[in-house]
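Only one protein chain is missing; all other protein chains are in place.
Our next item is chain A:
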Amino acid sequence: MQAPQEQWPDAVPVVRPYAMTSGRTTPARGAFDLISIVLATRPPERDDGLHPESAQIIRHSQEPVSVAELAAELDLPAGTVMVLLGDLLAQRLIVTRSPTPARGVASRPVLEAVIHGLRTL
């Protein structure tokens, strides 16, 4: 009856991620998905006044990094990270590469480059 445990990790505290975003569930700026690439525009020490989680994002995005990786590093739901990223984007503390549109996503050269990479790496 009960589903296998793999998909049902113990419930995490629910209030905290929402509180972190002041209850918001969608970013104020930008559209992010799990593979949106994010890069901080400044080094971490200049981020006075940021919430700890936002400061952490700045620290972890000194090199280009995906939203999924940030969420894993910060141990936060991806949706929460996206809201925080929206704020950072509005403050110009990050730049981002928007997700590609749904269909015809990867061009032929990109697909060929991936094949080549998988064969030679």
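What we mean here is this: contacts are C-beta pairs under 8 Å (C-beta built on N, C-alpha and C of every residue); 3 or more make two chains touch, one makes a residue touch a chain; residues count from 1.
The working rule: contacts and distances are computed from a predicted model.
Q: Pick from "Heme exporter protein C", "ATP-binding protein", "Acyl carrier protein" or "Carbohydrate ABC transporter permease" the UniProt protein name of the chain that isn't shown here.
A: The UniProt record for the chain left out of view names it "ATP-binding protein".
Q: Which parts of chain A are in contact with the chain that was left out?
A: Listed in rising order, the touching residues are 3-4, 6-9, 11-12, 14-15, 17-18, 23-25, 33-37, 39, 41-43, 64, 66, 68-69, 71-73, 77-80, 92, 95-97, 99-102, 104-106, 108, 110-119, 121.
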